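For this depiction, one protein chain was excluded, whereas all remaining protein chains were kept in their positions.
After this line comes chain A, so read on.
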Amino acid sequence: MLLLDHLSKAYGRSTVRAVKDLSLQIEDGEFIALLGSSGCGKTSTLRMIAGFEAATEGSITLAGRRIDGLPPAQRRVAMAFEGYALYPPLTVEDNIGFGLAAKPGFDPRQRVRELADLLEIGPILKRKPAGLSGGQQQRASLARALARDAELHLLDEPMGQLEPQLRAILRGRVKALTKARGLTSVLVTHDQTEANAMADRIAVMEGGVLQQYGTPTELREQPANLFVATFFGEPPMNALPAVVGNSGLILDGDDNTHASLPGVTLPPLGTPVVLGLRPHAITLGQGDWAATVISNRWLGDEAHVALDMGGRLIVVVAHHRIAARTGSVIPLGFAPRDLHLFDAKTGQALMHGVQTLSSQTSFTERKSGP
């Protein structure tokens, strides 16, 4: 188990914190992802865990040992580097097997071969890093990290240089391998698809602050704040500023579009809020609102439609073709169970998925479904 307790990092004498008061718990055998844009503090966090940077405040405990004062050599962690960091004079094979000692019942060469097969680098095992492509070096670096018997495996953007198809295949294989061997892993990535596909839990970071730590489903269905709601999910959630009116929400803008939500307990009258609606949650062709189609593209399995509603951009994803031409005005709406409300000032979530009489049925249906 890895425990980060109120971890902070300041560089030099600067008062700006690259990581602010971060507390995380990672169970044995769990695969978690630190997700965020560049400069969000995820790599600083990883480097503090590995021991390349000293934590300014807080503690790191791994498998019951305080490790934040130990040199990297004694932390029992393995790491795949974003910049590969392979040993230049050694072959890929020797890089992967570096420092692995043969024990009864354990043959390092066997493990190297297995990892080479898994990551499809068998043909380059005898070659040196200098002559390899970025993608090959990256897989060699990942294999080297996964070959280690460590308490914790740190993977810093381990697949950034790979082709999309290969990346998709390897995600599943690496995840399966970590589960089969019971490896505790921390993945650092800016790619939410990768985090989604591999991680049991995702820690979303922004500005050095942990925004939310939860399963991919929790992040999608119950985002803790507006940042997570708009960052996580593709295409991003539609965020519509509004104020609470008498019988629903009044959207900001020239036309004062109304979202009537009868029977819903809303925040006090006049509260400024942000209405969050996932592109999948908006239905086209029926509803109280009307908007002008800006673009309508069928991507083979889903339709992406961009609409203009009184100056607001709304993106809708539908699973069937939408017969609407650019420039035409079509109705649209949403079910109250799909809405998210955020405090306009703090961005904190106020409510997720209101249950009304009409949506209650479908809500319970979904719960009891397969």
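Things worth noting here:
Assume contacts are C-beta pairs under 8 Å (C-beta built on N, C-alpha and C of every residue); 3 or more make two chains touch, one makes a residue touch a chain; residues count from 1.
Operating definition for what follows: contacts and distances are computed from a predicted model.
Only one of "Carbohydrate ABC transporter permease", "GntR family transcriptional regulator", "Phosphoribosylformylglycinamidine synthase subunit PurQ" or "Nickel transport protein" fits the UniProt record of the hidden chain, and that name is "Carbohydrate ABC transporter permease". Residue in contact with the omitted chain (choice from A:F52, A:F106 or A:W298): A:F52. Only one of A:G131, A:P164 or A:G311 touches the chain withheld from this view, namely A:G131. The chain not shown here is touched by just one of A:A33, A:M48, A:M79 or A:V92, and that residue is A:M79. Seen from chain A, the chain kept out of the figure touches residues 12, 50-52, 71-73, 75, 77-79, 81, 83-89, 98-99, 129-131, 144, 148.
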